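Shown here: the complex without one of its protein chains, the others still in place.
Chains here go by letter, A, B and C, matching the order in which they are written, and residues are numbered from 1 within each.
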Amino acid sequence: MEAAPAVLAARNLRVGFRIPGGVMQAVDGVSFELRRGETLGLVGESGSGKTLTSLALLRLLESPPAELSADGIDFEGRDLLGLSEGAMADLRGAGLSMIFQEPMTSLNPLMTIGRQIDEPLVRHLGLSKRVARERTLDLLRRVGIAGPEMAVRQYPHQLSGGMRQRVMIAIALACRPSVLIADEPTTALDVTVQAQILALLRALQEEMGTAILLITHDLAVIAETAHRVAVMYAGRIVETGPVAALFEAPLHPYTEGLLRSIPRITRERGGDLPEIPGVVPAPGALPAGCAFAARCGFAVAECQELRPVLEPMGGGREVACWRPRHG
Amino acid sequence: MVEPLLRVEGMRTHFPIVSKLLRRQIGVVKAVDGVDLAVMPGEVLGIVGESGSGKTTVGKSILRLIEPTAGRVVFEGQDMIGLPAGEMFALRRKMQIVFQDPMSSLNPRMTIGRILAAPFEIHGVARGADLRGLVSDLLRLVGLPEEAAQRYPHEFSGGQRQRVGIARALALRPRLMIGDEPVSALDVSIQAQILNLLKRLQGELGLTYILISHNLGVVSHICDRVAVMYLGRVVESGPREAIFFDPKHPYTEALLAAVPLPEPGRRRVHAPLAGDVPSPANPPTGCAFHPRCPRAMGRCSVEAPMPVALAGGHVVACHLHGGRDGGARTGGSFWILFFKKEVVSFFEKKETKKLHPFLFRVERSVDGCSRMWDVAYCSRCRC
Amino acid sequence: MRLGVCGRFRRHPMAMFGFATVLVLCLAALFSPFIAPHDPLLLDTSRRFVAPLARAGFWLGTDELGRDTLSRLLYGGRISLTVGLVAMGTTVVTGAVIGLVAGYSGGIMDTVLMRFVDTMLCFPQIFLLLVIAAFVPPSLISIALIIGLTSWMEVSRIVRAEILHLKEQDFVLAARALGASRWRIMFRELLPNIAAPLLVAATLRVASAVLAESYISYLGYGVQPPLASWGNMLTNAQGYFDTVPWLAILPGAMITLTVMGFNFLGDGLRDALDPRLRMDN
Partner (left out) sequence: MLSYVGRRVLQSVPLLIGVSIIGFALMHLAPGGPLAVYTLNPTITNQDIERIRVVLGLDQPVHIQYLKWASGMATGNWGFTFFGGRPVLGVILERMSATFLLMGSALSLAILIGCTIGVLGAIRRYSVFDMMATSGAMVALSFPTFWFGLMAIYFFAIKLGWLPSGGMYELGEEDNAVDLMRHLVLPVMVLALVITAIWSRYTRSAFLEVMHQDYMRTAKAKGMRAPARLLRHALPNALKPLIALLGIELPALFSGALVTETIFGWPGMGRLFVDALNMKEYPILMGMIMFTALFVIVGNLVADVLIALLDPRVRL
């Protein structure tokens, strides 16, 4: 796994919004590498900039108002930022795909399921409509939809949430992309359906060797699905590393706090949950030092003044903290 | 025997499906279809279930925010269904609700001060300076600064808004509080703050909670007893330990198995439950769970199982538990005995006299399967 | 951080243009007795058809009876704005109450009220206006009321749609759980929340009421001569149209300017108040 080459690498990715009196930096220098066949979990709470990051990678942000900049977004040796809109459109859905949080609204309500899956096949693989439809039926079967002949003629509103998300996955994986970006793919679903969808993603990944960038707020989903994880806070990655090590011994106090504050099913009912005091700072109103300092129980004077950067800690782990835990 | 504070008997809440044109009724959504619940004073009851299970409708029907179609809701010994508006109004002081979405549950055009003054105004409790005093007391109670009264909901974060929602519910010092997914819209770090607050307030004010949630972790953290709902019915209910560590209904088992754990490497053993929750407008025949049930029998698709009381207030509605173990053992203390890592059985208190706590007898559990646990213990002496 | 309503409004050039126009027109109408150089009803056949800027003191010329056009425009503006505002008031109050009651009550009440709205909407507004205006003795107030009572349906639909959305919000349920009365919920909880769309609708309604008044005055069922209104000044001017076009151009331009002012103001308010324009991540 470690030796696999990076298929997608973002270097110093920044997304800002122009506001009166300056620019609000919602994503502030995010860098990561996604390797072939692996799942990288990008975890963060609301407002951490994780969704903006994902949209920025595919250049799906509307500009204006959003302003995207980076030292590079390398996809299979090409810099996505340098591509023309036409070349970018050729890549979307072919080499780089994305699935979204809301399977309810992400499908065109006036188009049959079949046509929506046919589209990328015709567009990118240049298949005839008939051949594309055969592929579509096969895809639907692969994502676990029983009776694909009927499903292709149905409209999104006739399917359940879980089925719609399966259709989204079929669309995204239709052209066997090397990278799939999944933005909160199971947040809108029930736990039993979430388990199905996560299992499906795992199975398809093993089969196709797709690299997955899994964006979620749910650490448990990361723990079950991802190989490596990057934790975002206030627009920056504060910690990254292999899943097992990070969950075993988190280095950043924020990661630690996050992990400890999850209510778990335990035999003995515990006392109070360890909580992270305070609130997430508003983007655009970030302090000079570490953004987490105000909520951190281990903060020292240094944390208020100087912003820590990601430092390698060995074992493929990095942390942006002046006082890392378990260090 | 202490009387329950709230008893729900045979509650049904059906919504007609009306055609848009001629307003004919063309079907019915059985959102709640025969639910029995009892909540003891000072107890926290959790209601869990997936979307479409009717858990939220149960909560709202208890408060008559949605009028139930049938059944009884007995609060402090008085049936609230059909109660005239005046008497209902008086009862409203004693039961309150906290909603899921802290944005939509606060009127965006009112200051926090006015939102919190509303309960006192409506019930004519106080006015003027007294009112301001009461509002600042409330703010202090939920850990908000007094200046918050002058500001509008959008100036606060989700967690702070939820504190306001809790403060409003507590304004009239209710005995019963229903939390309808009170922490589901919040980030994990904030969720912990609110859960701790709810727990603290329960202790301080002697509240009785009904906590409705789809998050089993949250429920296990603060509930004493749990009811699991599926398609408008309670399929299993019982003490927290029994539901989470000795579930009897295949649905409860599946639900527990589907919960992702924040511990890498502990992959699920079971295959995930197949299929989706069916539409409550068109529920399956017999046991509503049978199309997805890994252990469904011929009988399940025909006959809806009746709730059967097991030992220790554990009730399950499943044909797997219809037979020999059913019926007799309700209420009272009970023993759960384990041999090594296997659940052994339940025993009535008088039976336990014949058994030394350490002398475990092996007996296969009723449904023919055994469950794995790390520790053996008995519910009373924690041996 | 987040731009307030006022800030967004001020950055909207068209809205500011509308606001300024409306302000100037309102002030002019309010103080017309002090500004107007002449009595608008004063006849003087010795100075008929004076062209604009042709004679000192009669900057906008005179009409076929020698009345000063500027003074008549100012007084006419008073009438148009009065009719516009009273009609708007009637429209907004009727529309809001019907929409609020229909939306919040639901059920049979909603069905009956909305069927009534549908029925009213089957009439082209001008038909209704003219039919009533033809049978009711024209006066300032009656015209304003007629306009108001034939144009509230759209407002009630807007309000009802807003209420249907709002009443699903949990804060309404919370109020019910506290035992709040229907009256309290409708007027204290819900009404403040529809203030913004109502304000926008009200502004746009003034514009359409001014237009409607000029239509019916133009067709002879509105404000009666010798009282000046922009509409009947136009009717008057039609007779001398090919020779003295400015008599028609000026009142028409005033109507256009007024309607435009309110339209831009309303549109700007909508943009400023529309929560969808707020940036959320």
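Quick note on the criterion: a residue touches a chain if its C-beta (ideal position, glycine included) is under 8 Å from a C-beta of that chain, and two chains touch if they have at least 3 such contacts.
Only a predicted model underlies this, so the values are computations on that prediction, with no experimental measurement involved.
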Per the touch definition above, residue among C:M16, C:L65 or C:M120 touching the missing chain: C:M120
Which of A:K50, A:R92 or A:R133 contacts the chain that the document leaves out: A:R92
Sole residue of C:A51, C:V136 or C:A195 that reaches the chain not shown, by the stated touch rule: C:V136
Contact partner of the left-out chain, one of A:R11, A:R36 or A:R123: A:R123
Residue numbers in subunit A that touch the chain omitted from display: 58, 60, 86, 89-94, 97-98, 100, 102, 105-111, 119-120, 123-124, 155, 157-158, 168, 171-172
Interface with the unshown chain - residue positions in subunit C: 14, 115-116, 118-128, 130-132, 134-137, 207, 211, 214-215, 218-219, 234, 238, 241-242, 245, 248-249, 251-252, 255-257, 259-260, 263-264, 267
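Everything below uses one rule, namely that only the chains that are shown with their structure count from here on.
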Result of counting contacting C-beta pairs for B-C and A-B, higher pair: A-B
Junction residues of subunit C, two or more chains touched: none
Subunit A to subunit B touching residues, read off their complex: 45-46, 160-163, 190-196, 198-199, 217-221, 223-224, 243-244, 247-248, 257-259, 261-267, 269-270, 272-277, 279-280
Residue numbers on subunit B that touch subunit C, as the complex places them: 23, 60, 63, 65, 88-89, 92-93, 95-97, 99-101, 104-110, 118-119, 122-123, 165, 168, 172
Footprint of subunit A on subunit B - complex, ascending: 50-51, 157-160, 187-193, 195-196, 199-200, 214-218, 220-222, 240-241, 244-245, 254-268, 271-274, 276-277, 373-375, 377
